[in-house]
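In this view, the complex is presented without one of its protein chains, the others remaining in place.
Moving on to subunit A:
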Amino acid sequence: MNERDKNAPAEESSEVGEVGEPTEGGLSRRDWIAGLEKGLLILEAFDFDNQRMTSAQVAARTGLSRTAARRYLLTLEHLGYLHSEGKTFALTPRVLKVGWSYFDSAPLPRILQPFLQQITGQTGEAVYASVLDGWDLVFIARNGATRVMTTGFVLGARVPAQLASPGIVMLSALPEQQVRDWLATCAMTPFTPHTITDPDQLYALIAQARQLGYAVVEQQLQTGVRGIAVPLKNRHAKVIGALSLSLPMAAEAREQTLARILPALQQAANALINLV
């Protein structure tokens, strides 16, 4: 146990029931395992732009002292999550194991899989299921196309929600003011010449999805690609995710694609209402 652990009171503190919402500062300090939170923070600090880091670089990216960062790095290396070469550290594939615990335990991706296969059977297209995590959408299940080979998004891939049809459809289920506040402050990187970066225009797209019950998004993330998404609701009418597929725009007109795809998506979403 670290320092904080040793000094923590032995008796039960706040009621567990108070901690449903993962909000900032929702955790009382004595319930906090600093070592765990900081360790996870360090693993997340590695990315495409920071593939190998020294303890000084990790310290700078995480706000830890260099000595503390080094202890965390050594612990992570000891556990096999990092390997070092000289002074730099990099992630090992064991890190995938921690992330994969979600798929090992969560029932939702498993429930969805046969429905995704059914949609692919009906449409021939690759199909995805995703959920919102903050303002990102995360792909949690997928099934490849029967027409073409696919690499697509790997499971766990995340995309800013406003750039893809499943994101738009899930945002349309959130309170308007909350979405507007976020749109006003978020950094909107244009991915294509068509990417909408104006908050009002973007909100119009979200409002339209709410009205229609589905979203059609074109060329926001990739040029020449159209996405169609429907919300995935549970039996309490709560939107818990989205089913979507993305297709090349050149092959078909928008109306044609919608007529071909939408019934299959909606049918699956309807069937899932009683299962999720």
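FYI, a residue touches a chain if its C-beta (ideal position, glycine included) is under 8 Å from a C-beta of that chain, and two chains touch if they have at least 3 such contacts; residues count from 1.
We take it that contacts and distances are computed from a predicted model.
Enquirer: For the complex's missing chain, which UniProt name, "Anti-sigma factor", "Spore maturation protein SpmB", "Putative ABC transport system ATP-binding protein" or "IclR family transcription regulator protein"?
Expert: UniProt lists the chain left out of the view as "IclR family transcription regulator protein".
Enquirer: Touch as defined at the start, partner being the missing chain; which of A:Q57, A:Q117 or A:T192 qualifies?
Expert: Of the candidates A:Q57, A:Q117 or A:T192, A:Q117 is in touch with the missing chain.
Enquirer: Which subunit A residues touch the hidden chain?
Expert: Subunit A touches the chain not shown through residues 1-2, 5, 8, 10-12, 15-17, 19-20, 22, 26-27, 30-40, 43-48, 50-51, 71-72, 74-81, 83, 85, 90-107, 110, 117, 120-121, 131, 133-134, 138, 140, 143-151, 154-158.
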